[in-house]
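Shown here: the complex without one of its protein chains, the others still in place.
Right, chain A next:
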Amino acid sequence: MTDWSGYIGLILQGALVTLELTLMGSVLAVIMAFVAGLGRVSRFMAVRALATTYIEFFRGTSIFVQLFWVYFVLPFAGVTLSPLQAGVLALGLNVGAYGAEVVRGAVKAIGREQREACVALNLTRGQAMRHVILPQALPLMLPTFGNNAIELLKGTAVVSLISLTDMTFQAQVVRAQTGSTLIPFAVILVLYFLMALAISTGMRWLERRVTRGLDGVRT
């Protein structure tokens, strides 16, 4: 009879790494989504081209390949990253490219009438974006951002390939040591699911928060 408590502890340690990756990767992804998404609607051609190149490159190549480039190829260019840094960078850049299209779509969805009101009130383009367009676009982005965050969470499993001890990596270790596939993989199945559930619950709460007031009295 195997003593599971030690092995479960190992998997929970991996769960922490997965959480860490998801959190930091999401932060980077959100930053990239806004930078590139707003870059796509810039009035400067060079900025638009740069943003488009980033988005198409990172959407069009596999996260697996991107991770290997970041971790194994960048050192040849003199940039050596820890596995965690490499994981966060690859995940953040990859998911940020999807997020950028979400930002662009939501910004475009705020109609001509709102933009014209901003011109008539003599707001600069930056002021209009910050005070009028983005506050209305944000609620439109959140549902898809929730999707992206869950995708990012599940994407973290690929970092086990660069020997980062995330949840999937630890499950493999436990499987190798105990010969049991069922238990470690049932445990991480439940853990992944719970994390995804936490993300979608959090996003729903956030959605309610940012849409509050659109039909009510200012609090």
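Operating definition for what follows: contacts are C-beta pairs under 8 Å (C-beta built on N, C-alpha and C of every residue); 3 or more make two chains touch, one makes a residue touch a chain; residues count from 1.
Quick note on the criterion: contacts and distances are computed from a predicted model.
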Practice prompt. Mind telling me which option in "Tryptophan synthase beta chain", "Ectoine/hydroxyectoine ABC transporter ATP-binding protein EhuA", "NADH-quinone oxidoreductase subunit M" or "Sulfide dehydrogenase (Flavoprotein) subunit SudA" is what UniProt lists for the chain we can't see?
Written response: "Ectoine/hydroxyectoine ABC transporter ATP-binding protein EhuA"
Discussion item. If I consider the whole complex, including the chain that's not displayed, which of A:Gln127, A:Thr181 or A:Thr201 touches that chain?
Written reply: A:Gln127
Worksheet item: Of the residues listed, A:Ile31, A:Ala117 or A:Val190, which one is in contact with the missing chain?
Response: A:Ala117
Worksheet, complete the sentence: Per the touch rule stated above, chain A touches the missing chain via residues 113-114, 116-117, 119-125, 127, 131-132, 135-136, 213-218
